[in-house]
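What follows is a single structure, written as structure tokens, with notes after it.
Only a single protein chain was left out; the remaining protein chains are all shown in position.
In this document, chain identifiers A, B and C correspond to the written order of the chains, with residue numbering beginning at 1 in each.
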Amino acid sequence: MPEFTFGIPLVALSDIGRVISLMLIGAGLLWILVRSLRAKEVDRRIVFLFIFIAVATPILFPITFQERATLIVKKVFDKVESLPAGSTVLLAFDFDPAMAPEVQPMADAFSRHCLEKGHKVIFMTLWATGQALLTQSLERVVRGEYPDKLDGVDYINLGFKAGNENVLNIIVTDFRMMFPTDVNGVPLDSTSIFDDVKSCKDLDLIISIGGGKPGVKEWVLYVGDRVNVPMGAGVAAVVAPQLYPYYPKQLLGLLGGVKGAAEYESELVKWYPHLEERGTPGLRMMGPQTLAHIVIMAFIVIGNISFFVSRRRERKR
Amino acid sequence: MKRQVPLIITFLIGMIMIFSFFIPPLEGLEQTCSLFFDVIAVFAFFLGGGNLMRIHVNKLRRRKKDWGFSIVTLGGFIIMLAAGLLKIGNPGGIAASPTTEGALLQEIFTYVFLPLQSTMYALLAFFVASASYRAFRAKNREATILLIAAFVILLGRTPFGMMLTGWIPESFSVLQVPNMAIWIMNSPNLAGQRAIMIGIGLGVISMSLRLILGIERTYLGDDSA
Amino acid sequence: MPSHPTTSRPSYLAMLSLLFTFFLLPSIVLAQAEVGQANVEGTPIVPDSEQIVVAPVTSLIAADHKYDDGEMIDLSWVPSIDDQLIDGKVIGYKVYRLEDDGEPQMITELAPSSNGYNDQSVERGKLYSYFVSTLSSNAETPSVRTAPVEPQREWLNYELLNVLIIALVLGGAVIYFIETARRGKKLFVRKIAGIEAVDEAIGRATEMGRPILFIPGILDMDDVQTLAALTILGRVARMIADYDSKIFMPVSRSLVMTAGRETIKASYQAAGRPDAYNDDMVTYITDEQFGYVAAVDGIMVRERPATVFLLGAFFAESLILAETGNSVGAIQIAGTARPAQLPFFIAACDFTLIGEELFAASAYLSGEPKQMGSLKGQDVGKAIAMAAILIGVLTVTIGDAWNVEWMQNITTVLTEIFSTK
Partner (left out) sequence: MRRSTIIVMAVIFGLFILSWIFRSTSLASVQEHYIMGGLKVTFSAFLTLAILSFLYKDNPFYKFAEHLFVGLSAAFWMSMGFWTTIVGNLIPRLSRSLSEFFQVPYQPGSYNFVYFIPVILGIMLLMRLSSKYGWFARWPLAFIVGTFAGLNFVRYLRSDFIEQVSATFVPLLVGWQGVGHFVSNFSLSASGQFVAIVGNWVIFLGVICGIIYFFFSKEHKGAFGAASRVGIWILMITFGASFGYTVMGRISLLVGRITFLFRDWLNLIS
């Protein structure tokens, strides 16, 4: 299927399915606009239906756009890239399946980048529901794509511990106190990756991927601010704005939402072109996002039109 | 006894926690307390489970409205407990991680838990749209400001922002929507977030102090209870 | 004490700068702490001719790690000369340790171009000396040995002294105003829009004969927002008991359930209606965020509450709950200190307590002088922050633009006070 990229106008689409569905959305919006000019409110279920169509269409008939990494994303990428091979990086998967569509692309991109670079990666999660997800993504990305990397040598999965920020409060001075063993019951002392790692102080980079609590904020409060280790983060779009005050002093960079993931992926593919075939879910998701955005913006405009029309009518009375 | 002891506990532990931050030899104590909380939190899960059982068994017994669905809840609870707590259907037996690939728990997680949770979360997409339509109206000055800021960011986060305003020359490039969006994020947004953060920080500090000093004690209830 | 904290700004500043000198002095004194110097006894191994010889590391220093419980020693050195060339001769370093002049033991192996190590496996009361060997592919060149060092325990983390002082100032201000209020001084507190509406919202539910739903957020008792919500619950439940309305409170943590029951029970007792209370008012649903949301959404459409309180720590569920509540026509009063969720509450609810207002609301609702006093204490913190920002911005602007040295010095001092890294 031909993918059209940013710069070519929408009209140039030849695919019939795309044209029909876009026309459908357009006609529907027009109908609602006419209704709102007569000051009639639209039932919320119709709004729901529109969002569903706007998201479903680009999934069935893909539309993609190009992305360029912004500075705040690029800084994280450059840090991972500039660390010497063999550095120890901690990747915290602090999210659950619900949040996964948004942050899993980042988690995959970080994992691939670190392993490509030859870093040693420590995986962990503060979310009970994150452990099952971590297992899946290790199976898929690490063991699936890098079969020559060894568990306990090149990477290790510490799994989940209950206690939220308490876990951080302890590993900041001692990993073994909180995690006597890894997720499979292997004592940390018998893994070579932990030979030189006692606490978070011995890490070279911490990347927290999350979007709720405990998440990036707790990492900054309990670990980042206490030890002199650079911290990067990938978060769901919803928490990104409130993390801006931590950038660039307390966080070296930040990936916000799918757009952040798409930007990181575009940078990753630029440096490691062979990764493109492994999938760029972030970039692919930008199509549905864009269309849904337009529909939502249309709804804001229509909502305001109907508001002003009804207000004028009230004044006339 | 019912009330004084808890207040003393809160005061002592709170003070230890504050001072262990400044006194290195106490650091270990702080961590032990943290570890204690983790253990208590697990007991709280059990307390929750116990209450859930009680509520739904009661519902069943009294044939309250929708009691049939209580069977669904209890069934789900018991099956998950068998798979999770007793590790039934876990190929690795007792020593294996509860989320081992192929274990019953992992299967339930992937095919039942995950769709439920993610779909519930996905409802947000719909509600964001309906809230945009319903609530984002220029009713007064504050609402208008909010509306404009939201609109600029929305536009700036899509490639269309660049399409619409990409023609603006470099010497006026702040007027390009994506740059405007970045500027809003970096300046007014940061200022607002920081003001909120400082306020909340102080609120938390003073609330913590009130709790430690026993001025705020509503959560403990009444003496005669 | 003047009635408004901004007018007392100079005295706080004077206090801060005074305390700062106390902060500087001890740190200078402590900087003189003992440092193990490399001694001259080290014996370089005379190499075989076939071996690839590399230069040893120089300036090896072992020193006690500052401000810990005596559990760390810091090592630093200048990497081998050969390591600075890029011919790959040096393949790494080995760190050896001698405990109380015993046998040397290898404690770690490090990558090329390392220039320090933090030994965290030492104990107090023992003497440690170190040497570092530079490794080539087939030879090892040890450095000279350091003088023995003993890890020290420090009783106060001087690096955090500024935090301690600010904590004492803020805590002192809160306690001072609580005391002032207790002695009967009237304190002014501005109106908080959301709280003014509580009375009306409860009255409306009574008129309509529909229940009031109270959602205390989804976090446990370890979050201050939950506690603030419970405090507000105490006042709200009291009003509900007076009005004889119905309250229902589904919670997602069993500890919150426990505390919620205690709170409502106490309020009903205080209203003189203990018989009207029952435990079913507060029910636990599940710890799982979206399981809880699914259930609360169901409750909302089935029970059709007239008033919904959404107070506490909320995450993604904020908008799901608020939109569902709106669709059943409930008046909604929301409040959270999670900045990310505030926009949704502002968009979808009738009244919203923004950030700190949530914590202030409990004090405001209670009308207790002690609680009001603590609000005033908080404002002292804001005054300090504003004064510091004002001076900091001014000095950094002038210092930067016109290169005024003494202005830059003030900035440095202020930044020292207000930073912790």
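Throughout what follows, contacts are C-beta pairs under 8 Å (C-beta built on N, C-alpha and C of every residue); 3 or more make two chains touch, one makes a residue touch a chain.
Bear in mind that the values here come from a model prediction, so they are computed numbers and not experimental data.
Peer 1: One chain is left out of this view; which of C:A139, C:I175 or C:M386 touches it in the full complex?
Peer 2: C:M386
Peer 1: Which listed residue (C:V122, C:V149 or C:L170) would be found touching the missing chain in the intact complex?
Peer 2: The missing chain is touched by C:L170.
Peer 1: Under the stated touch rule, tell me which residues of subunit C contact the chain that is not displayed.
Peer 2: For subunit C, the residues touching the absent chain are 4-6, 162-163, 166-167, 170, 187-190, 220-224, 227, 254-255, 258-259, 262, 285-288, 290-292, 294-295, 297-298, 301-302, 339-340, 342-344, 346-347, 354-357, 360, 364, 375-376, 378-379, 381-382, 385-386, 388-390, 392-393, 396-397, 400-402, 411, 414-415, 417-420.
Peer 1: For subunit A, enumerate the residues touching the unshown chain of the complex.
Peer 2: Counting only subunit A, the missing chain is touched by 45, 48, 51-52, 55-56, 59-60, 98-102, 128-129, 131, 159-163, 165, 169, 178, 180-181, 185, 187, 211, 220-222, 225, 236-238, 240-242, 245, 249-250, 256-259, 285, 288-289, 292-293, 296.
Everything below uses one rule, namely that only the chains that are shown with their structure count from here on.
Peer 1: Could you quickly compare B-C and A-B and let me know which has more C-beta contacts?
Peer 2: If we tally the C-beta pairs in contact for B-C and A-B, the bigger total goes to B-C.
Peer 1: If you average the CA atoms of subunit A and of subunit B, how many Å lie between those two points?
Peer 2: 18
Peer 1: Can you pull out the residues of subunit A that are in contact with at least two other chains?
Peer 2: Correct list: 44, 96, 98-99, 129, 241-242.
Peer 1: So which bits of subunit B are touching at least two other chains?
Peer 2: Those would be 27, 37, 41, 117, 120-121, 128, 130, 132, 134, 136, 193, 197.
Peer 1: Quick one: which bits of subunit C touch subunit A in the complex? Just the residue numbers, please.
Peer 2: My answer: residues 108-111, 113, 118, 120-121, 219, 222, 288-290, 313, 315-316, 327, 339-341, 420-421.
Peer 1: Quick check on the complex: what are the subunit A residues that touch subunit B?
Peer 2: It is residues 6, 42, 44, 47-48, 50-52, 55, 65-66, 70, 96-101, 129, 131-132, 135-136, 139, 159, 161-163, 166-167, 169-170, 173-174, 177, 183-185, 241-242, 244-245, 259, 286, 289-290, 292-297, 299-300, 302-304, 307-308 of subunit A that touch subunit B.
Peer 1: Which of the residues in subunit A come into contact with subunit C in the complex?
Peer 2: Residues in contact with subunit C: 44, 84, 86, 96, 98-99, 129, 164, 195-196, 198-199, 201-202, 212-213, 225, 228, 238-239, 241-242.
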